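One chain of protein is taken out of this complex; the other chains stay put.
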Amino acid sequence: MTILDIKSLYLDIRQPILRGVSLQIKEGEVHGLVGESGAGKTMVGKCVLGLLPEHAKVTHGYINFDGRELLKIHAAEWRDLLGRDITLIPQNPMTALNPVKRIEPQITDVLQLHLGMTATAAKRRAAELLNDVHIREIDRVLKQFPHELSGGMRQRVLIAIAFACKPKLIIADEPTTALDVTVQRQILRLIKELQANSNTAILFITHDLGVVAKICNRVSVIHSGRILESNSAADLFAQPKHPYTQALLAATPRFDRPADALHPVPAELIDALWGEARVHDAGR
Amino acid sequence: MLIGYWLRRLFWAIPTLFGVALIVFVLLRVVPGDPIAMLIPPGAREADIANLRELYGLDKPIWQQFVSWLGAVAQGNFGNSISLRENVLSLVLSRLPATLELAFLAVAIALLLGVLFAVASVYWRGRWPEALADGFSGLALAIPDFLWGLIFILLLGVLIPVMPISGRLDPSLDFNPTTQFFFIESLLRGEFRVLASLISHSVLPALALALPLAAMIARVLKNSLNEAMNQDYIMLARVKGFTRRRIIWREALPNALIPTVALTGVQFTFLIGGTVLIEYIYSYPGIGNMAIGAVIQRDLPLIQGLVLTFAVLFIAINCLVDASYHWLNPRVRQR
Partner (left out) sequence: MNRFAWNKQLIFGLLVLGLMLLAAIAAPWLARHDPLEQDLMSSFAPPFWHRDFDGNFLFGADSLGRDIGSRLLHGTRVALIVAFVAALLAGLLGTALGLAAGYFGGKVDALISRLVEIWMSFPPVLLSIVLAAVIGPGLLTVIVAIVVIDWTRFCRIVRAETLAQRELDYVTSAVTIGLKPWQILWSEILPNIAPLLLVLFSMEMGIAIVVEAILSFVGLSVASGAATWGGMISEGRLYVNQAWWLMALPMLCIIVAVLGMNALGDGLKRALDRGEKS
């Protein structure tokens, strides 16, 4: 069953940012959204979370989540969904936790707000959640401030918060980009493990095809605000259809190929894509 | 570590206090003018004048006077007031609680107003409450406490006479305090009529003292709130489904208070300095009012004692501001 259905979404922030994005995510699916910086991939996530900047305007299209039209529901209903049914694993764990609050209240607050837990029940649940993300010395971490934890530990806490209310959809916005390579792998494995246990759908936003290969079932490639190609991960890697996807794959280092087989994405191709986008804008 | 820091702070206060004492002492003595002249009736004999001079130690060279005064001060003896003929220390201590209570009330009002205006202008950003708050802080910051004191007297004491404008307490009330902390004592003893009278007497002077500080807090806090609202942890709080009100009060405010405390620290000492004139204007029986009297009477021992008291208060306020900065900021708290 489709949990998130985005249909020909157009977004302007003084200039066109998204040019007819369509995307479907099924229950329990990890859907990778791949693109380089400026492609619009982060804005897709922000649209779903209702975090659009001040001058942003959705000019066309809809976002359907679990039978509800997100762009039309009331603010209070939004707040009800956020944190419970839709959550976020943010990009930068160093800045995403409130620096003046201890870890414990930053986990228990969502539990108390959305699940109506008592303070003691929420406390117990917070400890369980930290256990789920493989944090040892749980009691100590709960009493600590964010600056006392490493980046990897903070990302584990943030993942615990994201999974706290058993959401239906998690937006993971480059959740490993800010981390060390070794920590990256652990975090990816952790997300995959928790996702498999809970069957939560994840929109996994990244610029890294290597990460996509490790975790995603389906992949959409985005450039200049348009989805160029959408396919199952296996098919996309085996038979990329769009020339941009082919170029992107050729630019990704792989173990089964020598390093000199790496080619950057040709500049003419990128120019052509932006040219198409401008023609697209002019036609509207 | 932390104890060492505070000990160092205390140690550094000593040269500052010494400097203050030296400057005031020399300043009061190098300039022409004879404090004894005020004490003697016309036609007093030369011998009597010389006796008085000796009694107050004014016949010795300045440096000797300073050394003996400093030695006495180190033992807690500030000498005797010339005009009031009483021990300076006990005079100051009997008036200090009134000033402290007034200053405390003023700081409380300033914090309340400052935080409310800052939060309102961030909550309703770009709408009329923000313009109102900006206008308020511009006006409150430009006009000094002295003028606010007079404005309130004129408006609420004379044109619409609803508030008392002089003294600390309604003299007709039957109140026999054992301490000079009237607020605390009346509260503890449950004498609410006394408390009401205390509040009605001190709210105008406290408000006059508070307005410039409130405006400063409102301005600085608004900026740091707006900055905090752009941080990632606020975005996460929004994604958690919190209301805007909860995000501002419980997520952004605790963070925004930290730079605000650091930036408004000096203004707190200005508030203490402001009590001098405000107490004078409102005939409020604190050390500020006493200081103006002492200056006009050229009462050297009392002036010295009071200036030193103010300097100690200033240093104490600075330490308090630093302490609250440390307390609010977990990142420096644990180092």
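Per-chain numbering from 1; labels A and B assigned in written order.
FYI, a contact is a pair of C-beta atoms (placed from the backbone, for glycine too) under 8 Å apart; a residue touches a chain by one contact, two chains touch by 3 or more.
Note that this is a predicted model, so its numbers are computed, not measured.
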| item | value |
| --- | --- |
| Which displayed chains the hidden chain touches across the whole complex | B |
| Candidates B:L84, B:M163 or B:I292 - the one touching the absent chain | B:I292 |
| Chain not shown: contacting residue from B:F268, B:Y284, B:F310 or B:Y325 | B:F310 |
| Contact with the hidden chain (one of B:L89, B:I151 or B:L263) | B:I151 |
| Touching residues (missing chain, whole complex) on subunit B | 15-17, 19-20, 23-24, 27-28, 31, 33, 139, 141-144, 146-147, 150-151, 153-154, 158-159, 266, 269-270, 272-274, 276-277, 280, 288, 291-292, 295-296, 298, 303, 306-307, 310-311, 314-315 |
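Basically, only the chains that are shown with their structure count from here on.
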| item | value |
| --- | --- |
| Between subunit A and subunit B, centroid-to-centroid distance (C-alpha), Å | 53 |
| Complex contact set, residues of subunit A against subunit B | 49-51, 78-84, 86-88, 90, 92, 95-101, 109-110, 113-114, 145, 147-148, 158, 161 |
| Touch list for subunit B against partner subunit A, complex | 231-233, 235-243, 251, 254-255, 258, 328-331, 334 |
